[in-house]
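Okay, here's the structure, questions in a sec.
The complex appears here minus one protein chain, its other protein chains still in place.
First chain written, first letter: the chains are A and B, and each begins at residue 1.
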Amino acid sequence: MRKILAALLIGAAAAAGAGAAMAQDGPLRIEIDQGVIEPLPYAVPDFVPETPAASEYAAQIARVIAADLSGTGLFREVPASAHISKVTGFDSPVKYADWKAVNAQALITGAVSVNGNQLTVRFRGHDVFAEKELGTGLQFTGTTDGWRRMAHKVADAIYSRITGESGYFDSRVVYVSESGPKNDRRKRLAVMDYDGANVQYLTNSASIVLAPRFSPTGDRVLYTSYESGFPQIHVLDVGQVQRKVLSSGDGTMSFAPRFAPDGRTIVYSQTQGGNTDLFSMDINTGAKTRLTSAPSIETAPSFSPDGSQIVFESDRSGSQQLYVMPAGGGEARRISFGQGRYGTPVWSPRGDMIAFTKQNKGRFHIGVMRTDGSEERLLTASFLDEGPTWAPNGRVIMFTRESQGSAGRALLYSVDITGRNLKPVKTPDGASDPAWSPLQN
Amino acid sequence: MSGLKLAVAAVAVLGLAACSNNRWDDTANGGAGAGAGLGAGALDPASPAYFQQTIGDRVLFAVDQSTLSPAAQGILQGQARWLTQNADYVVTIEGHADEQGTREYNLALGARRANAAREYLISQGVAGHRMKVVSYGKERPLEICSEEACYAKNRRAVTVLAGGLTG
Partner (left out) sequence: MGWVVFGAWFPSEPLPSNVQQVALISAEQFEKLSQQRQAPQVAPEPAPLNEPAAVQPAPDPEPQADPEPEIARPEPVAPAAPDPQVTDRPEPQPEPDVPVELPSAAEEPEVASLVPQLRPETAPRPVDRVAPEPVAPPEPDTKIDDIVQPEVAPEEGAETEQDVQEATAREAANDRIVTEENEGEDVAASAAPAVSKRPKTRPARPKPEPEPQVTEAAQSAEPEQPAKTQQSDTSSAVADALAEALAGGADVVAPEPSGPPLTLGEKDALRVEVSRCWNVGSLSTDALKTTVVVSVSLAQDGKPDTGSIRMLSSTGGSSSAAKQAYEAARRAIIRCGVRGFQLPPEKYAQWRDIEMTFNPERMRIK
């Protein structure tokens, strides 16, 4: 103990006396180009309840924040059992030394108050080793039944402050809920919070539904339904009670609908005489435009976030490959050249990458590449992975993984775009075809 | 010709086996079911059961292909004769794919297969307006194992009889 103290004293003294030293040729310069990649340890003690009714939320909000942050794989929680000091007041001084001692590099403190059904959450992030606040403290106010969303918003703010990425926790996922055995599979549309909470069903399971997509504002969902006996495009206004069939034409199949960033145009596949091509439609006027006219399969389109281009898959070369063309149609440029087949391209919300499904040597992969096809990286490998969707910040991908064999079932998984942190997303039943919403307002 | 008979027999057996355990059994759709067996219905050449089990209501495809094999063409010739003789029926041809493919591509692939069957039937004299096509992609597998034995049976185009032209 004494030596510890002595050494510390010496350190302080040396710093104090440093002014007397003779500097030699300016500072020493070194370059660090190697580091480590590991989760950042953080602590989020229970928030402080400031009104009696707040106590039930105070702990739960901290738990949701922790689940969000740890769930990214970029952070690792220092569990409460290891905490040295308790946070008893939101404005009490933070004992940084206690958090350093448990190697919590970031600390989140907060307070909750409830007034009627109004919930107010105040919070601060702290850089423990620098003994500084991470940005200024903030507060959210909302209704008590939105407490999970408020927790997600706090986590988004902290995540964003530490990583520099925008957040994605306050978002939803629309997907196809699946039940029943493989040869009697029942499908219905469902929507949930990104973390699997608050599942709600949007359709019944009387007819097959496939591949839903959120509108750019998250208020509508496009999907394919067999309600008429043929696959046709439906749009469901989640706020109103309206469903509408968009495509028509008895005996023609239309599927794979996606919104353009303008929220008014959609692009989709239509099959006539066994041949599948891409079309666009103004959903207000119903005016259609043919975008491709090749004897091959053209499907699974996805708009670039600026709306100027469409990436899609085609087997015009003899096997499924990825192509990019202008949003109004025109010459398409092939971007996938690796071994195997490429499908379901999805443009990232940041615009710099395209996620896809790849089939090669009997395995399925989720991968990403730059929009010109360079820097292809495969993130997963399994019996059957498909249908990637991007988190609103472009950092995480969710997809469908189906297990092999007679008892095989589909589940949702997510993975960081580095390929780290692959994990299942909890759903009450089987699940497929996830599509991420934008960040909620 | 013996090859054709073999194929027909095989397909008939397959259809029976499938419909005993399968909700999606295509033959259940307005056609013969397991209960019919090889009973009276199948013996009556004008019955849907005869169409499904004796002639064969489905053709199979190779991986990622929609070309008709000689065996498939034989079955379709039989279907065309039957449809010509039983002109009250309209049909929906359902195209299917195995699970080894992405969902939307498989929808398009199934449509290609169904259309290949339709085109062939047209070439054999069946009027185009009597035949619709629909694809289920990989959504309705008959067989559920993840092996080629099952996949081969799932890559199919099934001709499903429905009511008469007026109904």
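Everything below uses one rule, namely that contacts are C-beta pairs under 8 Å (C-beta built on N, C-alpha and C of every residue); 3 or more make two chains touch, one makes a residue touch a chain.
Not measured: the values here are computed from a predicted model.
Participant: Which residue from A:R63, A:K100 or A:R316 sits in contact with the chain not drawn here?
Facilitator: In the complete complex, the chain left out is touched by residue A:K100.
Note that only the chains that are shown with their structure count from here on.
Participant: On a C-alpha centroid basis, what's the spacing between chain A and chain B, in Å?
Facilitator: 42
Participant: Under the definition above, what is the set of chain B residues touching chain A in their complex?
Facilitator: These residues of chain B touch chain A: 21-24, 64, 66, 99-105, 107-109, 111-112, 114-116, 118-119, 132-136, 139-146.
Participant: In the complex formed with chain B, which residues of chain A make contact?
Facilitator: Residue list for chain A touching chain B: 181-185, 187, 208, 210-211, 229-231, 251, 253, 255-256, 269, 271, 273-276, 297, 299-300, 313, 315, 319-320, 343-344, 357, 359, 362, 383-384, 386-387, 402, 404-406, 408, 432-433.
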